[in-house]
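Submitted below is the structure of interest, expressed as structure tokens.
Taken from a larger complex, these chains appear in their original positions, while the remainder are omitted.
Each chain gets a letter, A and B, in the order it is written, and its residues are counted from 1.
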């Protein structure tokens, strides 16, 4: 689980709750209005369903779970593994990697190495792996797109709810004592919309984009590594090539292993 | 029909209607004001007519109908078809495809294969098909552009209507009991504009763009396939080339057929 996301959500929700409770006292119930919740969440969901195919909207849960629970392999570990495969292929021939694939967790690595073992044309290996990379990138950016869309429509339906509430209130101005509470309820949808957008949807969309970038970098390292193994590169060369993907600090932390 | 679009529209309109009815009680009629409808829809239409050529605006209905009712061929089916044409061309010569074109539904595929049969210069085939692709893409993005434009001007004319209503109301402040209802009517145009933009125009523009992307991918597969058939590629090679357009999950679902 991504610590910063959890921390941010807890801090944000906690603070807002504290501000509401400490400010409203026993009238805290005034902040909860089911019809307002329905307008904001329902409207946001409706607009998102119209914007995206149903399949994409349903896949959001999976994207979220995957993005926050799936522990990504470290790039250092991945490079070390790929270099060891290159050593095996150099020493015992590329077919001997057959035994190794059983112990690999990552499907993408297995697929790449299996194609190398099968003697698939290098250009085709690269095309297939790259197309898979593009497809993962697509899926991720659709996930981000859905959260961005929700973050765009939540405040819009918040405003729509407030307008509906104001029109109702303005029709009933005979009893001045009801103007205040009527307007309070009308403002709730704007508040809900702003919270959903700024505390959940938009920041999550940003985090998803960043996690996607990290994951795609790993896939690129795999593609580069498989191509290099397939062409029979010296393991040292494989290592040097792959390490250019790392940041200098990451690279420095690998130097001892290299010596 | 696109399920998510229908679902989104029903959910969205239903929710707003429920919120209005449950909130306004018997005064629900206050939410319907024909002059306000005229300002928002008329102004939006006027601005769209000035922005686009008449022909484009009129074609919107067709674009919408086509985008939501037309059932796109699946990419898997299309590739399987193209591979079978490649097999026929390989076995019996490219002229034998003449018999096949009668059974093809898609005009774009027929056109491409017919040019290959006629021995048209490959470069010219590619140019003509690509120019057709560009033209379809243009038509789609004009369709999306019109909905985006309507989604931009609907709230603007909503605000203009509210300003007109406010000026009228402020001129008649002698009778305080009319201030509330006057302001309520003034706000209606803003409400209408926000609903039209956020529940209809902007989400539909997004969906159109996504459907267009799917359709253009199919056309690109056709172009690639026709070029490959024309150059006499081995059917296996045609299949491999075309499948790089598919996402891995789609590709996996085709593997059995391949074996």
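In this section, contacts are C-beta pairs under 8 Å (C-beta built on N, C-alpha and C of every residue); 3 or more make two chains touch, one makes a residue touch a chain.
Keep in mind that this is a model prediction, so the values were computed, not measured.
**Student:** Wait, 2 copies are placed, so what's the full copy count for the complex?
**Tutor:** Altogether, the complex is made of 5 copies.
Keep this in mind: only the chains that are shown with their structure count from here on.
**Student:** Distance-wise, how many Å sit between the C-alpha centres of chain A and chain B, to the nearest whole number?
**Tutor:** 27
**Student:** What does chain B use to touch chain A in their complex?
**Tutor:** Within the complex, chain B touches chain A at residues 2-5, 7-9, 11-12, 15-16, 18-20, 22-24, 27, 30-31, 177, 179-181, 183-184, 187-188, 190-191, 194-195, 197-200, 202-204, 206-207, 210, 240, 244-249.
**Student:** Tell me, which parts of chain A touch chain B in their complex?
**Tutor:** Within the complex, chain A contacts chain B at residues 35, 38-39, 42-43, 45-54, 57, 124, 127-128, 131-132, 135, 138-139, 149, 153, 156-157, 159-161, 163-168, 170-174.
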